[in-house]
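Here's a structure for you.
Excluded from the complex is one protein chain; the other protein chains are retained at their positions.
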Amino acid sequence: MNGPGEFICRVSRQVSLGTNYYLIELEAPVLAQTVSPGQFAMLCCGEGFDPFLRRPLSIHQVNKHLGLVSFLYKVRGKGMSWLSRRQSGDQVSLLGPLGRGFNCSKPGSKGLLVGAGVGVAPLLFLASELVDRGWELFILMGGRSESGILRPDTFMEYGEVKIATEDGTSGIQGSILELLADELEKSSFDRLFSCGPVAVLKGVQGMSKEKGIPAELSLDEWMACGVGACMGCVCQSADGSYLRVCREGPVFEAGEVVLSG
Amino acid sequence: MNGPGEFICRVSRQVSLGTNYYLIELEAPVLAQTVSPGQFAMLCCGEGFDPFLRRPLSIHQVNKHLGLVSFLYKVRGKGMSWLSRRQSGDQVSLLGPLGRGFNCSKPGSKGLLVGAGVGVAPLLFLASELVDRGWELFILMGGRSESGILRPDTFMEYGEVKIATEDGTSGIQGSILELLADELEKSSFDRLFSCGPVAVLKGVQGMSKEKGIPAELSLDEWMACGVGACMGCVCQSADGSYLRVCREGPVFEAGEVVLSG
Amino acid sequence: MADLAVNLAGIKMENPVMSASGTFGSGVEYDSVFDIGMMGALVTTGLTLESKVGNRPPRLCETPAGLLNAVGLQNPGVDVFIKDVLPEMLDFGVPVIANIAGSTKDEFVEIAEKFSGTGVAGLEINISCPNVKTGGMALGTAPEVAAQVVGSVVESTDLPVIVKLTPNVTNIVELARAVAAAGADALSLINTLLGMVIDVEQRKPMLGNVVGGLSGPAIRPVAVRAVWQVAQAVKIPIIGMGGICTGRDALEFILAGASAVAVGSAFFNDPLAAVRIIKELDEYCGEHGVDRLQDLVGAVWK
Partner (left out) sequence: MADLAVNLAGIKMENPVMSASGTFGSGVEYDSVFDIGMMGALVTTGLTLESKVGNRPPRLCETPAGLLNAVGLQNPGVDVFIKDVLPEMLDFGVPVIANIAGSTKDEFVEIAEKFSGTGVAGLEINISCPNVKTGGMALGTAPEVAAQVVGSVVESTDLPVIVKLTPNVTNIVELARAVAAAGADALSLINTLLGMVIDVEQRKPMLGNVVGGLSGPAIRPVAVRAVWQVAQAVKIPIIGMGGICTGRDALEFILAGASAVAVGSAFFNDPLAAVRIIKELDEYCGEHGVDRLQDLVGAVWK
């Protein structure tokens, strides 16, 4: 098994994507070679012991050739706030690659990506990998308003993009789930791939079942170790036991998990 | 009483003075007007709660006209390390002016300043004030080696400077206390003013008593509140009770305190 | 403006934010920093019958997100305090609560009696100080002993009696029940956790007193748990404290069951902490449509 490693990475770029959203690019050649879509890393986001825990972030984009890995993130609290103040040349420690990502080798050729808010983060890397494998992609992006629709132009390079915002400032006014329902009415897909708030994941899970289309969901839980050692980050599995999001996930087949919250 | 206030100050300059020593200059017009030599401020030195306490730093230099106050400091641990990474334009919170400083209105005209290591910090502001009041000053500076002799050229503007380093890389090789003993043999002074490690303060205290020359000592203790509220920062007084370094000090007459450690 | 007022066992406060004993001097020390009259109430430093020099230094040591202290109740004694310090505290125009620390039951009674008619709004009985050899925590870990002290004080005074408990016990609920049954009008939770830091260079304890009391954000989860447990077991109001630095921290205690909160170590991190917390409580009420903050007391379990 090619397990995770601890790396001290130079920041090559930090880009602000409007209020509260950032893209950080790190020099991480080993990680760039070994990581696959849907996997994540635990980033050290502070100096003292407050914050104490590392922060899980999904791999957003990879440049194997240049050995670069980037993360797309939203500033929620002090960890992400600290990260957003790193500048090129600074160093950031991370542990990765972690978890079980999307299963890009499953059969199929027509995929629908459903990303809400910063949940689009892992979907860009996924899109590039799927397109490399010959998939045709359709991409749904949702958010509160236009400023929460992240990097739509870049996503367009991989497939047709449709947008829904709650306030109608971009795309249709409404929920990404309405967009999804529409899309599933209109055409058929081999597989759904989704990441975002639990309400969105639940919607995707429901429609996946209803339509009989397999779906993969990327879950979010508080994490401590990130490697499966502490049993802290569990979600409920269909059989009632608990699965570690950091190890058995963060990406699960829709039927594997019971979503709560 | 003109008490302390809480101020959020813009950093106007951060200068590295060789390994581990820095000079930070802040825009603090109110403080610049009200502070006197030997007083200090409690600086917030971090973002989360680790470090949790503010750090006491003596006022090093004041530009009343421009409303600037600067601090000279040594990076020991995480607080000073954080401070050293502030750049011009960043903001730093501080509480000040605090404590009882040097008594510049005491009679006399010939003074000897004794500063060891970063203990010279409060002595520059003191020197400028004393010279303004017509004192003639002699300044002894001590340190482990040349790199620990801070801003000798600036001190020279206020009086004759003599230097002692343990390794002889600057001035005489030896202790600042030898320099002091020499100096007290050679001439007479109206008052001694000292700041530095407790061993140096003890030496000054001893010679002050022996020669009958009054001395003022600036003490160092762990502090929490800095304003006299928590009773945390005490030193022993000559009568066996405990005095708050942050309130009754940090500057004491040599005869007032019993030094330990 | 939401209604932040609270009537705590007869002590009327405009808002629930008090100072924690021993961390705020007489208030005068912070007088120029902010308007002390904004505080809900002031609590004095621990007062003993005779003056006390306190423990030898060092008395403080910073710890991760916390502070270890062993001041040891340095104070001028209750008589000097009442004569010289109390008047300036009363001048702030907010209720003043005297934190009293006897070393025996009888001393507690004697000190309590001295406070009759002095203008203090209540007494906080400190049977939880970890930094003194006699009295303090020694009187506050066994329910029967604590109840005896409290009962005697309650009998000897007309003032509301608040009992400050230590978290350094197996069962804080049992302790709280015992002092409530003995007539306590309110409880203060929590005093500091017993801790120690060692200087690995000198190979000796950092504090002159060897061990000390741990406070600050580090202990907040322990304090919230204690309030949550005790609030469900007793009927008297609770003053919650332990690492409160923000309005949200204060709300954790209120939701757990505290009617008021005290700010202590936070002053050392931010001298404006109390003012900011009051503002943040008001903002929270505004944002969440809460008219009376007291409606939230114990909302987590009620």
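Should a chain be cited, it is by its letter among A, B and C, assigned in written order, with residues numbered from 1 in that chain.
Following the convention adopted for this analysis, a residue touches a chain if its C-beta (ideal position, glycine included) is under 8 Å from a C-beta of that chain, and two chains touch if they have at least 3 such contacts.
In this text, all values refer to a predicted model and were calculated from it rather than measured experimentally.
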{"item": "Interface partners of the hidden chain - shown chains only, full complex considered", "value": "A, B, C"}
{"item": "Contact with the hidden chain (one of C:Ala65, C:Val234 or C:Ile278)", "value": "C:Ala65"}
{"item": "Touch criterion as defined above, residue of C:Thr141, C:Ser156 or C:Gln294 at the omitted chain", "value": "C:Thr141"}
{"item": "Which residue of B:Phe7, B:Phe49 or B:Phe125 touches the chain not shown here", "value": "B:Phe49"}
{"item": "Of A:Ala28, A:Val92, A:Cys235 or A:Val251, the residue in touch with the unshown chain", "value": "A:Cys235"}
{"item": "Residue among A:Leu95, A:Leu112 or A:Leu130 that touches the chain left out of view", "value": "A:Leu95"}
{"item": "Where the missing chain touches chain A, by residue", "value": "1-6, 44, 48-54, 93, 95, 221-236, 240-242, 247, 260"}
{"item": "Chain not shown, touching residues in chain C", "value": "63-66, 68, 141, 168-170, 193-198, 200, 203-205, 211-212, 214, 216-222, 224-225, 228, 243, 248, 251-252, 255-256, 284, 296, 299-300"}
{"item": "Interface residues of chain B (partner: the chain not displayed)", "value": "48-50"}
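Definition applied: only the chains that are shown with their structure count from here on.
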{"item": "Chain contact graph, described as a line, ring, star, complete graph or other shape", "value": "complete"}
{"item": "Of all other chains, the one whose Cα centre sits farthest from chain A", "value": "B"}
{"item": "Chain centre separation in whole Å, for chain C relative to chain A (CA means)", "value": "46"}
{"item": "In chain B, residues with contacts to at least two other chains", "value": "48-51"}
{"item": "Multi-partner residues of chain C (each touching 2 or more other chains)", "value": "64-65, 217"}
